[in-house]
Structures are given as C-alpha cells and as structure tokens.
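First the structure, which I've put down as structure tokens, then a few questions once you've had a look.
In this view, the complex is presented without one of its protein chains, the others remaining in place.
Showing subunit A:
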Amino acid sequence: MSLPHTLRASVTPPELELIACQQLVDIVPLIAMEKTAFISGAYGPLRPPHKARIPLWMAVTLKQKKKCHILAPEWLTVEYLQLKLTQETTQAEFTKLPFRFAELSRVMLDVASDDLQNPDKLRSLLQDLREARQAKARAGLENLEHSALGLSNLSAMEINEIRPFFIEAMAILGRLQPGA
C-alpha cells in the first residue's frame, strides 16, 4: 500500500526526530567551510574556533566525524532542568519546555554526550520530567469532553504518545453526546 499500516494512525518517533533535527544549534567547528547554500537555507561560514549556527542534523553528521563540538542549548543544563522539574512537580499545569525538547535532548545525548556537562544527571532529570508530565497528561484525560481540550505546553513527543488514546476517547464521547 502507499502508506504502511504502522504510519497511518500517527507519526513515528523517528519522523519527529527528523523534523526536530532541522532546528538550529550552536557548534564550535573543527574544520573550515565556506558559506554554502543548502535546500533549507545558507549556512556557514565555519571558521574554527568561532561559533556557528547550523541545523542539528548537520551538527550530528560533523560530530560523528569528529569535526565539531555541539554547544548545549541553555535549556539542556542540569540547573535549568532541575528548576523545571521542581515547577513540574509543584504546579498543576505543564511547565514550558521547548516543543521538541524530547527529540533534541535525545539526539544530543546520543551523539554528543561528551560535549554536555554531566550527561548522566541530564538523562535522569529528563526521565523524571517525562514521568511527571506523563502522569499529568493521563490525569488530564478526566477533563476530556467532546468539544475541545486545551493542552498548552505539551511537547511534540508527548502529544504523539497520548494521541491514539485521546483521539479514540474523543470519538466515543462525541458518539455519546450527539449534537450536545
């Protein structure tokens, strides 16, 4: 078939990762490169040791060839995530995090953990955040009604996780209250 079964209900995490990798990150290049036109825009010039801003996929490719260091975004630090975790566990609503923080942090921790400070602590904080937010999202299901549900500050990966269940629940509520 034109679209495999597994892709029909929702997008997959690798696809979300592909989209997230288009976002720009700061790097310190270890090679020089002239300003170059790519399909998504022009990037460069790379002049070590000056910082440059390029898409994450490009940074990942260069990093894997040991041609750059990726600089952690300001939200991917132990202090920041610690603060967010405290907010997350004390407030009723979701704290504001970058929309694609799950994908971005995963990619960066996978390929550039040596460029990050205290990657193990980062991993465990991200995991704690994820669990706290997941519990909230499930509790939010109680507020589901058939017309609309505000879900501000939920991230792309979290939406994807709850999507099948929430959509089906909405459909059933809609059938129970026709025209209400």
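What we mean here is this: a contact is a pair of C-beta atoms (placed from the backbone, for glycine too) under 8 Å apart; a residue touches a chain by one contact, two chains touch by 3 or more; residues count from 1.
By definition in this document, contacts and distances are computed from a predicted model.
Q: The chain that is not shown, which UniProt protein name from "Metaxin-2", "DNA replication complex GINS protein SLD5", "ADP-ribosylation factor-like protein 3" or "Ribosomal RNA-processing protein 43" does it carry?
A: The UniProt record for the chain left out of view names it "DNA replication complex GINS protein SLD5".
Q: Any idea which of A:T86, A:Q117 or A:N153 touches the chain not displayed?
A: Of the listed residues, the one touching the omitted chain is A:N153.
Q: Considering the entire assembly, which residues of subunit A contact the chain that has been omitted?
A: 1-3, 7-8, 10-11, 15, 18-19, 21-22, 31-42, 57-58, 61-62, 65, 67, 144, 147-154, 156, 159, 163, 166-167, 170-171, 174, 179
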